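Right, one structure below, let's go through it.
Missing here: one protein chain of the complex. Every other protein chain is in place.
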Amino acid sequence: MQIPGPSAVPDRILKAIGQQTIDHRGPDFAQVGLKALEGMKTIFKTEQHVFIFPSSGTGAWEAALVNSCSPGDKLLMFETGHFASLWNKMARRIGLEPEFLEGDWRGGAEPDRIEARLREDKAHEIKAVCVVHNETSTGSVSPIAEVRKAIDAAGHPALLMVDSISGLASIDFRFDEWGVDVCVSGSQKGLMLPPGLSFNAVSARALEHSKSVTMPRSYWDWQDMVVPNQTGYFPYTPGTNLLYGLNEAIDMLHEEGLDNVFARHARHGAATRAAVRAWGLETLCMRQGQESGVLTAVLMPYGHSADAFRATTLKHYDISLGNGLSKVADKVFRIGHLGDFNDLMLMATLSGVEMGLAQAGVPYHSGGAQAAMEHLKETTEERLAAE
Amino acid sequence: MQIPGPSAVPDRILKAIGQQTIDHRGPDFAQVGLKALEGMKTIFKTEQHVFIFPSSGTGAWEAALVNSCSPGDKLLMFETGHFASLWNKMARRIGLEPEFLEGDWRGGAEPDRIEARLREDKAHEIKAVCVVHNETSTGSVSPIAEVRKAIDAAGHPALLMVDSISGLASIDFRFDEWGVDVCVSGSQKGLMLPPGLSFNAVSARALEHSKSVTMPRSYWDWQDMVVPNQTGYFPYTPGTNLLYGLNEAIDMLHEEGLDNVFARHARHGAATRAAVRAWGLETLCMRQGQESGVLTAVLMPYGHSADAFRATTLKHYDISLGNGLSKVADKVFRIGHLGDFNDLMLMATLSGVEMGLAQAGVPYHSGGAQAAMEHLKETTEERLAAE
Amino acid sequence: MQIPGPSAVPDRILKAIGQQTIDHRGPDFAQVGLKALEGMKTIFKTEQHVFIFPSSGTGAWEAALVNSCSPGDKLLMFETGHFASLWNKMARRIGLEPEFLEGDWRGGAEPDRIEARLREDKAHEIKAVCVVHNETSTGSVSPIAEVRKAIDAAGHPALLMVDSISGLASIDFRFDEWGVDVCVSGSQKGLMLPPGLSFNAVSARALEHSKSVTMPRSYWDWQDMVVPNQTGYFPYTPGTNLLYGLNEAIDMLHEEGLDNVFARHARHGAATRAAVRAWGLETLCMRQGQESGVLTAVLMPYGHSADAFRATTLKHYDISLGNGLSKVADKVFRIGHLGDFNDLMLMATLSGVEMGLAQAGVPYHSGGAQAAMEHLKETTEERLAAE
Partner (left out) sequence: MQIPGPSAVPDRILKAIGQQTIDHRGPDFAQVGLKALEGMKTIFKTEQHVFIFPSSGTGAWEAALVNSCSPGDKLLMFETGHFASLWNKMARRIGLEPEFLEGDWRGGAEPDRIEARLREDKAHEIKAVCVVHNETSTGSVSPIAEVRKAIDAAGHPALLMVDSISGLASIDFRFDEWGVDVCVSGSQKGLMLPPGLSFNAVSARALEHSKSVTMPRSYWDWQDMVVPNQTGYFPYTPGTNLLYGLNEAIDMLHEEGLDNVFARHARHGAATRAAVRAWGLETLCMRQGQESGVLTAVLMPYGHSADAFRATTLKHYDISLGNGLSKVADKVFRIGHLGDFNDLMLMATLSGVEMGLAQAGVPYHSGGAQAAMEHLKETTEERLAAE
């Protein structure tokens, strides 16, 4: 699988998940729960709060909203791509009033436009700014620390809410240092798990704020979690077996070192872009420095169907590429390089893409895999030195 | 584990769960999704709708309520025990107005009292009747078909909502035949899975009704599920690996035969009660015919702590019994005989309980395990004949 | 499975075996090999040599003989039961001349008869005394330390060769302290592994002796093993995945403590015999102090078929009892209580046997399981104190 998630689940994690379920009210569960809750703080780089839900990432979006808002609250959201659009749609649907700053899908959120909008909001009606960290539909990364600075520069009290469902544990993220208030994430990307667990990292300020907001909620309520979580338990049945896997994933990430994980993905992103350039193709993300280390979305030459190309590649080389979503449907294909991925898996992937381009009759220049190989070769010493 | 759930997960199911995660948007997923969705209809015995959520059973309670109610709606709930009380509490919390018919925790819901209350409700303000099928805190079963008759006899249009989280796939349940409108269930009891999936079986009438109700909802919304479910897909990331396990569980249940599964649990319940009587102890459920085949709650002799007894039994015989919850805390212990359980596992359990009673200094008569053995011996021919 | 082996393989060990195979010539293999080789010394209680073969236990019998003998060598063997007879047959077949001291199958080897025979052998033509430690066909244990004393008392230089295929890691065995020269064992009994690995523990004296013996050999040759084993490697492809499992098994045995493992089996043997007595039946082993903690062979009442009883028990209670072998075919059934076995599994087993006796119409007294339970109850404090 070279789709941009769910990532291939390492054998270590599959084995952990396959262990016998234990009683989530029994004494042995405490250490499972505590390890997961404390471990996720190290992944988010926070000393504040992390809540774990037995749900998909979509549930964690909802949890973030219903714990931070009262019916009718205004939000400022930024259209980085398909997933930002879905989050915006959800907010509207549950009775909030999001304003959606239009974007071109070719880069991350723009702090200057956010600052400008907040400055206009003298009455502080906007309760939260919502930004997607790694936009999985485009392969662009939003500058989260800059968004925080923009909010502060505008002197605005809005909470900063971030979706890092596909960024966490793959690309640099620093909850406390960057001043994030709520971060939403999920299990099936950088954490290398099957889907089924989701997360809210929550600042002390956001947690306090949640006490006064009035969106109806029960399953998602942070407040119910606080006390049982202190001893490693949950207010209702948790996803025990996925928690086993989560604890294994946290160990694996720390064994490699989070910074090494980030560097590995960044290097693979750069090698992939070298291949794309050599093929004479264009990446969807066009803002330098905002290209994702998690995936690379590639624009097809005009008149060629990305989906036809993906079907050919799957049939001939058993490689499953990500499809273009909504506005860019059939116009881009996406190469995932996330999770437990190494140099040779990247070479396998890019070789498969190159052979697929030939097979599908897409105009391209030969030598993309070779160009990626050159990049990997040149940077291998540096990589080993860092580790 | 002899606690009343999560049940021990059979090896076949653990292996299924440990398979590599596939793309939930890819072509191979369709058969996984369709098998699960169609298979669950056979378990609920319905030809109407089943929705599957990546969440715990608590989430499915919430899903049932937010898809069936508008803010401020009145509900009629029946206090069968701890779990009925929690569902009542959740309803209140998200802005509904449940009326809670008081119960003594020693049997199932009482259709005549429900009928009487509905007859009083001339204005049809009550929108739904909510009943727990198998009350895990007490080991009592509510007569669901009789509750339906009571509603009809009262000529009342209220929906019939049932929690069968711990009853489904262990004791007789017939969604269509009994006229249930919404049934809530979860993965970690009769379905023998780890926790993390939950279900709503929904009648055509309830699904139609959900279009007009106004509780805010997104993650839980049935309407979003209908179209993608038709081809085996979901509107957001499903719990792929638990779905693998679910499909295996459905196969296992049908290989044994649902009616054989029900008979097995009923027989084990009867053998357990024979042991309890021989020990000179009393079961919490005291209404004949409503004793659960899933678990048996046993009252401790006056002045003896159930929790001290449970701790002794765990320490000496490595057997984990269920604790008394809320009103019956420390007063009862619960023997689970659910899931993938056979005669010898029951004998192991009851031998452990009997040795534990001795070890903990609880006054009892020897011979309970022997009495259960007699029951099993006498009914073994009948069991084989039925299979 | 209540047959006397292969024992049920614990999940921990199955998972270990299911790990990816590594290169047995690569650097990572060394620690796997060394852990296994050193670990097995702690299980045999020796500081001399242990060799591991990718073969069944039968292969290790052959290895012991071909490394210790020259063609035509005389051996003294003792007929404790079926397995002693098979070993005798093998020796004869590969060109050795075993003398077989006749036994009645109702106890272990008899040191006084061995001593008497050795005293007669003034010319020291007998090169080795071969004794089965735990005779799986009868449930009797030979007094190995006494056999050593008998050899010494006779002033005879014969090697002491012991088959502890089913005794090792279940009942007391001390290679160095008891002065054993060669001990044969296998993976599928006390070590709780699938079959496929076998062992020779070898004294320095036996290893030196092997240099001069002339049985043709290559695969089984100890001398080829010595040097590569020092660094954890083997002269040919080892059974890598079973070695993973072996290392897990060694850890499990030490976590529980070998002496606790022995005490557990002994206690289960005693409880089983209490049940047999209460049923009014007789054990095959009739020499007190030589009853096995690994399995109990039970004589059927005259005129009743053990195999018919076993078939009934399997059909009705899904419990698989061991059959009588060769001389005692259809006359005994064998109850295994080996490997990863606890009090409640024993109660399940004995309850199944008792229900099976009823079902099969075998004359017996009720109350055997109850009698075993009494024994377990009375000794539980003692057990916990020892651990």
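The letters A, B and C name the chains in turn, as written, and every chain counts its residues from 1.
Criterion: a residue touches a chain if its C-beta (ideal position, glycine included) is under 8 Å from a C-beta of that chain, and two chains touch if they have at least 3 such contacts.
Just so we're clear, the structure is a prediction, and the values are computed from it rather than from any experiment.
Only one of C:107, C:167 or C:196 touches the chain withheld from this view, namely C:196.
Touch with the chain omitted from the figure is made, among C:55, C:137, C:210 or C:296, by C:55.
From the options A:216, A:322 or A:352, the residue with contact to the chain not on display is A:352.
Residue in contact with the omitted chain (choice from C:34, C:90, C:145 or C:308): C:90. Residues of chain A in contact with the chain left out of this view: 11, 315-319, 342-345, 347-349, 351-352, 354-355, 358-359, 366-367, 369-370, 373, 376-377, 380, 384. Panel shows chain B; residues 11, 15, 18-20 of it touch the chain omitted from the view. Residues touching the missing chain, restricted to chain C, are 1, 3, 6, 8-9, 14-15, 17-26, 53-59, 62, 71, 90, 93-95, 186, 188, 194-196, 215-219, 236-242, 320, 323 (touch as defined at the top).
What we mean here is this: only the chains that are shown with their structure count from here on.
Note on chain placement: the centre of chain B and the centre of chain C lie 47 Å apart, centres being C-alpha means.
Mean C-alpha position of chain A lies 36 Å from that of chain B. Multi-chain contact residues, meaning those touching two or more other chains, do not occur anywhere in chain B.
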